[in-house]
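Scroll down for the structure; my scribbles are underneath it.
Note that one protein chain is taken out, while the other chains of the complex remain in position.
Per-chain residue numbering starts at 1, and chain names A, B and C are given in the order in which the chains are listed.
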Amino acid sequence: MNIRIFITGGTFDKEYNELNGQLYFKDSHLPEMLELGRNLAPVEIRTLMMIDSLEMTEDDRNLIAEHCMKSPEEKIIITHGTDTMAETATLLSEKIKDKTIVITGAMIPYKFGSSDGLFNLGSALAFVQTLPAGVYIAMNGRIFNAKNVRKNKLTGVFEEISEDQKSLS
Amino acid sequence: MNIRIFITGGTFDKEYNELNGQLYFKDSHLPEMLELGRNLAPVEIRTLMMIDSLEMTEDDRNLIAEHCMKSPEEKIIITHGTDTMAETATLLSEKIKDKTIVITGAMIPYKFGSSDGLFNLGSALAFVQTLPAGVYIAMNGRIFNAKNVRKNKLTGVFEEISEDQKSLS
Amino acid sequence: MNIRIFITGGTFDKEYNELNGQLYFKDSHLPEMLELGRNLAPVEIRTLMMIDSLEMTEDDRNLIAEHCMKSPEEKIIITHGTDTMAETATLLSEKIKDKTIVITGAMIPYKFGSSDGLFNLGSALAFVQTLPAGVYIAMNGRIFNAKNVRKNKLTGVFEEISEDQKSLS
Partner (left out) sequence: MNIRIFITGGTFDKEYNELNGQLYFKDSHLPEMLELGRNLAPVEIRTLMMIDSLEMTEDDRNLIAEHCMKSPEEKIIITHGTDTMAETATLLSEKIKDKTIVITGAMIPYKFGSSDGLFNLGSALAFVQTLPAGVYIAMNGRIFNAKNVRKNKLTGVFEEISEDQKSLS
């Protein structure tokens, strides 16, 4: 039973443009990362978009949801920028109930030697194989339920929303 | 609830000795790898030994088993050389029934830029958090039950033992 | 006889800010790079500024020139952004005649695994030890005289100014 990987861009795949000194997107590094990890889990990769998640529109999110629904695989990994990862997780969790979807990303671009991307990808592949149907975020060794996670803008770290905060929001 | 990591050496932690051109063990790279992965799962690390798994004796394996039994944590990761990983897994699965133990390692030393170690460590941390009690091997995106795994000496790859092969052995 | 290294910033030292996804300057990576190269040439490092060379003002350039003049060392390396490296070289070559000054940099930040920085630094250290007094740019295995070099904005590559072009400019 294959695992589907949908690529949407994010820090994972940022490159350095040496002509203008800006970061930009070219091709995804996912295949290279899976090769480095010598991955033997059966995966199928498809790039849906290559964008910074701050620029992700509602249309983009609906497109991702559609692909998740139509895909024959029941286990899906989505690589995604961290800034709006929680928003996408929320939308997917409302629309899709019968698949295991794990969203992951990186704090540092893969092309930087010091990226957390390979670690996160390894954990996402493990989580997607073992968790029951649901939408999750896998970052930095932890797993969060889509309904209970946010990115702390100050620390850059994903955290659970406490009961108090949920009742306030 | 903490995750316990026991270090036993293996390819993961091999260093290059520039005076004699040999590979050897010094300190473990696990802390550095967890930092690179920006790990936020609660882990406690302890080095039990620093050896090539081809040199691991029955006494060494019993020492590992003892530490697993005595440790208060119910979730345990063991880093281990790949050559005799399956033997250690078998011993542990006979002795320990009530904990989730995930053994992992690397095909290439971490200090080589091209190591699969970070990927494997990420997946081991995810598997140990989600799998029920039992002893497992996590390598290259896949998870194996201790009772049903061997390293293929020709390909270097871990694989499931088919029913036929089990009845023969 | 020591070699002086003045740091001014540039691509060499760009870091990735994981909170906002921008590149920025923190500390210089020069000490780390010299350690990686296991450098044994006697060097003294001093950071003069930490800026993108597009933002370098005439005052900044005069400050660099002053430090070169006052420094007791006769062999000086300057790390510098590539965009205005040729301008700084021109100014220094007008003001300083009795020292060997080699300006170098990188097309890709050092923190990106794929940087040319270590290669350029190795060559700059070699050029500064062997060349006669003068101001030079050392990039990507080549050496240019300050009076005869420009960065090709289209290709990003340093090149000699041909005689025709010089008479036109």
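Convention: a contact is a pair of C-beta atoms (placed from the backbone, for glycine too) under 8 Å apart; a residue touches a chain by one contact, two chains touch by 3 or more.
All values derive from a computational prediction rather than experimental measurement.
Although it is not drawn, the missing chain touches B, C when the whole complex is taken into account.
Touch with the chain omitted from the figure is made, among C:L23, C:A65, C:L91 or C:L118, by C:L118.
For the chain missing from the display, the contacting residue among C:I7, C:L30, C:M107 or C:V135 is C:M107, taking the whole complex into account.
From the options C:M49, C:L63 or C:L131, the residue with contact to the chain not on display is C:L131. By the touch definition given at the top, chain B reaches the unshown chain through residues 11, 14, 16, 18-19, 21, 23, 52, 83, 107-109, 111-114, 153, 156. For chain C, the list of residues touching the undisplayed chain reads 33-34, 36-41, 43, 107, 113-116, 118-127, 129-131, 138-143, 157.
Following the convention adopted for this analysis, only the chains that are shown with their structure count from here on.
Because contacts link the chains only in sequence, without closing, their graph is best described as a line. Between chain B and chain C the CA-based rotation angle works out to 180°, given as a multiple of 5. With each centre defined as the average position of its C-alpha atoms, the distance from chain A to chain C rounds to 39 Å. With each centre defined as the average position of its C-alpha atoms, the distance from chain B to chain C rounds to 46 Å.
Distance between chain A and chain B, defined via averaged C-alpha coordinates, is recorded as 27 Å. Residues of chain B in contact with at least two other chains: 113.
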